[in-house]
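What you see is the complex with one protein chain gone and the rest in place.
Up next, chain A:
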Amino acid sequence: MDRFKRIPISEQDPEVRNHNFEEVCLGYTEEEAIAEAKRCLQCKKPLCRGNCPVSIDIPRFIGKIAEGNFAEAAQVLAEYSALPAVCGRVCPQEEQCEMKCVLGNKGDAVSIGKLERFAADWARENNIEVGKAKESNGHKVAVIGSGPAGITCAGELAKEGYDVTIFEALHEAGGVLVYGIPEFRLPKETVVKHEIENLKKLGVKIETNVIVGRTITIDEIMEKEGFEAVFIGSGAGLPKFMGIPGENLNGVFSANEFLTRNNLMKAFKEDYDTPIKVGKKVAVVGGGNVAMDAARTAKRLGAEVYIVYRRTEAELPARVEEVHHAKEEGIIFELLTNPVEILGNEDGWVRGIKCVRMQLGEPDASGRRRPEVIEGSEFEFEVDTVIMSLGTSPNPLISSTTKGLEINNKKCIVADEHGQTSREGVFAGGDAVTGAATVILAMGAGKEAAAAIDRYIKEKDK
C-alpha cells in the first residue's frame, strides 16, 4: 500500500446521478475505511485537530477505525460533535483538518471527512447509542432555530441536564440542513432526521411553526414562559439580489427559493404539491456552495445549466469537491462574466441576460483580486431562468422585535466569543452572528454558547 495515496471512494456515475437526487458519494466500505485509517500517522501533536472548529480528537477516532472498532470511533466523535454524519459530508475539510495533515506535504492528506462520515453512518446503521443526558437540573433554556448552531447548543445543554425547547420557524426541524443543502449531498430521511431524533432522545423538545419575532418574542419567552436563557441560532436566511434591471421578471429566483422548493417542499417528487420552475436553459449567478447546489439541482430537473461568476476558478468560494462534481455532471462555467441586466419578453418572462466580461485587477479587502469590467465586452446570453446565488444575510425579525439586542451594520447580532449578546441571558451564534458561513463554524459557536449558558445559569443560581 502506498501511504501517500488516498483510498478512492466510490461515487455514483456522473451521467447517472445528474438525473437523480440520490447521494453522490457512496461512502467507504469497512475494509476501505480501515485501509484509509491505517494511513494516519497518529501524530503526537496532531495539527489536524488544531484546525478543527470543534477540536475533534481526530487521531483517536481514526485509530479506532484502523482497529476495526467502529462503535468506539463514533463514541469519540460524539464527545465533540453532535452532527458527525453531517460534517463528514459538508465540512470544508480541505481548508481545515485535512489541510494540516502531515501526509499532505508529500502526497494525499488522510480522508478525515470521509472517515468521520463512515464512523457516524456505521453507528447509525448499527443502532449504536451515542451520548447520554445527565439527570434534569430543572432549568429551562430556549433555543431559536434548529439548524447546526441550534442543534449543537440544544444537544450540549440537554446532556448537562437542562430542559431545552427549540423553537423552529419552518414546519420541519434542521434549518439549512433541510431547506438549503440538497438531498444528493446530504440525505434528509436517513442522516438529518436521525440527528434530530438523537436530539429528542436527549430530551430536547422541538416546537415547529413558531416564528420568534412574530408568533412570540424573546421577552415573552423569558418573562411569560419562564426560560432562564435564550440562544439565538436563527441563521442567515435573507437572500441578496444584485439590484440590476429586470430582476423581478418571471423566471428570476433566489437560490433560497429554488432550493427551498426542491429540498424542504420536495417539489422534485411528483406526489408533492409545491411547484418548481426550472426552464430549459438556466444561469446561476454566483460561485459559492449554494450556487453549485442550485446549479446541480437545476441540472437534475432537466435543464442546461451555466454558472456565471465574475472572477476565475481559483476564486470560486465553493469547495473544490463541489466544483469538481458540478463539472463532472455537465455544469458549464462562464467565468470572468458578470450580469448587468436581465432581459424580458413582453409577457414579463426572462429571455436572456446581458453580461460583461471581466478581468482581475489588484487585490481587494478580501485579498482576492478585484474583478474589473472589460470595456465594450457587453454581450447577450439567451436563458429562460436566472437563479441568484449571491449570499444571504441574517433575518431582522428577531433583532427588530427584541429591545436592547445590538446588531451591526450587516444586521448581524453582536455577540462576544462566548455568544453573549448585549442582553442579559440572551446568547447567539452561527450565521446570525457571523453572516453566512459554514455548518461547522455554526456548531462551534453553538457549543461555545452552551458552555457560556451553563456558566451563566449556575452563577445566577448561587
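The rule is short, and it goes like this: a contact is a pair of C-beta atoms (placed from the backbone, for glycine too) under 8 Å apart; a residue touches a chain by one contact, two chains touch by 3 or more; residues count from 1.
We adopt the following convention: contacts and distances are computed from a predicted model.
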Options "Thiamine biosynthesis protein ThiS", "Sulfide/dihydroorotate dehydrogenase-like FAD/NAD-binding protein", "RNA polymerase sigma factor SigW" or "FecR protein domain-containing protein": UniProt name of the undisplayed chain: "Sulfide/dihydroorotate dehydrogenase-like FAD/NAD-binding protein"
Sole residue of A:211, A:335 or A:373 that reaches the chain not shown, by the stated touch rule: A:211
Contact with the hidden chain (one of A:18, A:111 or A:395): A:395
Options A:104, A:161 or A:239, residue touching the unrepresented chain: A:239
Given A:108, A:257, A:328 or A:372, the one touching the chain that is not displayed: A:257
Contact partner of the left-out chain, one of A:347, A:375 or A:459: A:347
Footprint left on chain A by the chain that the document does not show: 169-171, 179, 208-211, 214-216, 237-239, 241, 247-248, 250-251, 253-254, 256-257, 260-261, 265-266, 270-277, 347-348, 395, 397
